[in-house]
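First comes the structure, then the notes that go with it.
The complex appears here without one of its protein chains, the remainder shown in place.
On to chain A.
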Amino acid sequence: MSADPMSDLDLYPVAEKAPERVRTPTGKPLSALTLDAVLSGDIGAEDIAITPEALMLQAKIARAAGRATLAENFERAADLVRVPQELILDTYELLRPGRAADAQQLLDRAALLRRDYGAARVAALIEEAAAVYARRGLFVKRY
């Protein structure tokens, strides 16, 4: 693998090999995350988060390592970065058995995620679930 000088594997670990490729959500470089910056308030909790770009970079690395399904997970994660926590948790709840009343409810959620957040890969996962849930009778209320 190291024979290919352009292998994405050579970027790993990104924090050491390619730190310039990642930034905090507020656009700061890794080198800005110092204790002094935390104490002065230049770095806050909002900086301690991963970006879609970093996740897509890790997806490329995973794919180069022959781990395609892991890469797809990172890509779905990239979709979710900008989705608010409450909406993620609500969608998770909706995907649990018996929560959605019918397939349409799931399809509506998929459409919303695709439209408002560009979360196409997560939307596809939910649509796939809707079809299987319908076939397997998972829209039965559990409580």
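FYI, a contact is a pair of C-beta atoms (placed from the backbone, for glycine too) under 8 Å apart; a residue touches a chain by one contact, two chains touch by 3 or more; residues count from 1.
One rule holds for everything that comes next: contacts and distances are computed from a predicted model.
Asks: Hey, which one's the missing chain according to UniProt: "Tripartite tricarboxylate transporter TctB family protein", "ABC-2 type transport system ATP-binding protein", "Anti-sigma factor" or "Propanediol dehydratase large subunit"?
Replies: Matching "Tripartite tricarboxylate transporter TctB family protein", "ABC-2 type transport system ATP-binding protein", "Anti-sigma factor" or "Propanediol dehydratase large subunit" to the record, the invisible chain is "Propanediol dehydratase large subunit".
Asks: Given the full complex, what residues of chain A touch the hidden partner chain?
Replies: 9, 12-16, 19, 22-24, 30, 33-35, 38-39, 43-45, 47-51, 54-55, 57-58, 61-62, 65-74, 76-81, 83, 85, 88-89, 91-93, 95-98, 122, 125-126, 128-129, 132-133, 136, 138, 142
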